[in-house]
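The block underneath contains the structure these notes are about, expressed in structure tokens.
Missing here is one protein chain; the remaining ones are kept as they sit in the complex.
And then chain A:
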Amino acid sequence: MALEPILTARGLVKRYGRVTALDHADFDLYPGEILAVIGDNGAGKSSMIKAISGAISPDEGEIRLEGKPISFRSPIDAQKAGIETVYQNLALSPALSIADNMFLGREIRKPGVMGSVFRKLDRGAMEKFARDKLSELGLMTIQNINQAVETLSGGQRQGVAVARAAAFGSKVIILDEPTAALGVKESRRVLELILDVRRRGIPIVLISHNMPHVFEVADRIHIHRLGRRLTVINPKDYTMSDAVAFMTGAKVPTEAIAA
């Protein structure tokens, strides 16, 4: 691949007391691809993703976005840099409306004095934007953009969270177990959403335990084991059982990883 990776990590280390969650882990994401990250429970996938999305800061190692070293001190920093994450718990506020949730932390204010002096929110603009984004992703089965998120179904909530990430993630979108809590039909909808986002040129990191989903949408699969990257495979060259074998240590990959 002649392209330069958009997001790289080298030698990430994160320790929690005596536990080493990340042991010199590496990571590469290329423009326009879907990279799946798989690994056993406790392999350190979540810690690595949190380091990239700013939720934790690694003890050692370097992260580069478009070649420039970055160090995030909070998820807000990562968002400012164009990295959006959809967390497993979705990070939505149940009592707030869909529009309020989509703009949480980056609200639009009214133009003129009402906005600059009285800090009044531009409800109309935010609702229109939210409605457009949801329709764009084919999610407009929601009747009222002002309904509270707690009145939505699990699939609809997932849709709102993905739409938020897709709307604001300019460089990278990270999805942590996006289909774990969903039914067959809703999972299919979210996978379509993911492919749709890639079509618009934004690279995606997909963390999942669901092998069929991973093999269906991923361009490359990053296999994480014992706190570091074991290998990166092309899903066309391996079977799901190979991937599971690598992930659990039943089999050792024969080739060195091409980073």
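Throughout what follows, a contact is a pair of C-beta atoms (placed from the backbone, for glycine too) under 8 Å apart; a residue touches a chain by one contact, two chains touch by 3 or more; residues count from 1.
One rule holds in what follows: contacts and distances are computed from a predicted model.
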From the names "Apulose-4-phosphate transketolase subunit A", "Dehydrogenase", "NADH-quinone oxidoreductase subunit H" or "ABC transporter permease", which one matches the UniProt record for the unseen chain?
-> "ABC transporter permease"
Contact with the hidden chain (one of A:Val13, A:Ala148 or A:Leu226) = A:Ala148
Full-complex contact with the absent chain, from A:Val19, A:Ala91 or A:Ala180 = A:Ala91
Which of A:Gly44, A:Pro203 or A:Pro235 sits in contact with the chain that's absent?
-> A:Pro235
Identify the residues of chain A touching the omitted chain, counting contacts across the whole complex.
-> 1, 55, 74-76, 79, 85, 87, 89-96, 100-101, 104-107, 109, 118-121, 141, 143, 148, 150-151, 153, 156, 184-185, 188, 191, 212, 215-216, 220, 232, 234-239, 242, 254-255, 257-258
